[in-house]
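Report on the following structure.
Of the protein chains in this complex, one is absent; all others appear in place.
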């Protein structure tokens, strides 16, 4: 499994009138966390896009266990445990400062060109992920 | 099944650099659609909250089939097909102007008080939903 | 003066822990309102962009008088009273249901191409605005 830890802090913009983080904001946190995960293995989303490959989300899920509040600092662990084929699977765990689990989630991504036509995943992405997953065993 | 149709229009704020609606925005559309669904059966979220009952999201999912673009008008059909017990289940279908399906989703809600303690769902909510679901059969 | 009235409704996504609309959301409302203002005089932002002209915001201001709450319905009046030269000036008034003023604002827009180079404003835009402003006097 490839993992990366991303930290973010909660501000007023994230909080709703229940006094907790509004549910859609977690998907923004997931996006930041996966961008950094890919970067940590040498893949800049910016570079992938320069080669006319985009990774739209085809499915997104979040399960919320505990709520986060204003000025909380969150830890988001993004991880990849499966080699990408036509789909890339990414999983997320959101932790509070005290390491208790606030939420878990996953996103599934396709590979398309600017016009929206499906493309093969970038070879570099596959080889990087495969080498890192296999190194573990 | 109880259903309600909500319409929204896509503006610049919703669009990312792929030129399509950013994935987390659909969860905002879902929220607007379910607020209007509940209102259509006589339940104002505002009034529920005055009775110290809140409906936090405990799970949220969206599957994206086709992308939406700037100035598109979207139709979001929110529906409830199950009587709420400790959880309320709501489903969503997002359609383009031409009625093609852009996305489907669901959210699951708990019932808590302001302090976060679980509460029973409001009796009015249950009776309304039950009467409308049963009227159908 | 050219004016257009746009309506929007406040949902949970807009509200912060003070129980009022978060301040940056007004700029999203302004954007929707000005897109509809331009559309009302026959100018689709989508079409302008097809001709490689973009209207980035170069300045934005909002003054907040009264706060808006969950499920409030807001009226946003966007207006243009000056012929655009290298800049387009748009003003906004946000009203509550009872017509009391919640906020006022303005945005100033430049004209650039995709690469960011300044461009002249589209001739159609200028002539439309001029004819409508002059018709008034």
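The chains carry the letters A, B and C, assigned in the order they are written, with residues numbered from 1 in each.
In the analysis below, a residue touches a chain if its C-beta (ideal position, glycine included) is under 8 Å from a C-beta of that chain, and two chains touch if they have at least 3 such contacts.
Every value quoted in this text rests on a predicted model; they were computed, and no experiment measured them.
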item	value
Omitted chain's touching partners, listed by label	A, B, C
Residue touching the undisplayed chain, where the options are C:60, C:75, C:96 or C:132	C:60
Per the touch definition above, residue among A:5, A:32, A:83 or A:104 touching the missing chain	A:32
For subunit B, the residues touching the chain missing from this view	12-13, 15-17, 19, 22, 24, 70
Touching residues on subunit C - with respect to the absent chain	17-18, 20, 23-25, 27-28, 31, 49, 54, 56-64, 67, 107, 114, 116
Residues belonging to subunit A that touch the chain removed from view	9, 11-13, 28, 31-32, 35, 44-46, 70-71
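Just so we're on the same page, only the chains that are shown with their structure count from here on.
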item	value
Most centrally placed chain, judged by C-alpha centres	B
Junction residues of subunit B - those touching two or more other chains	28, 31
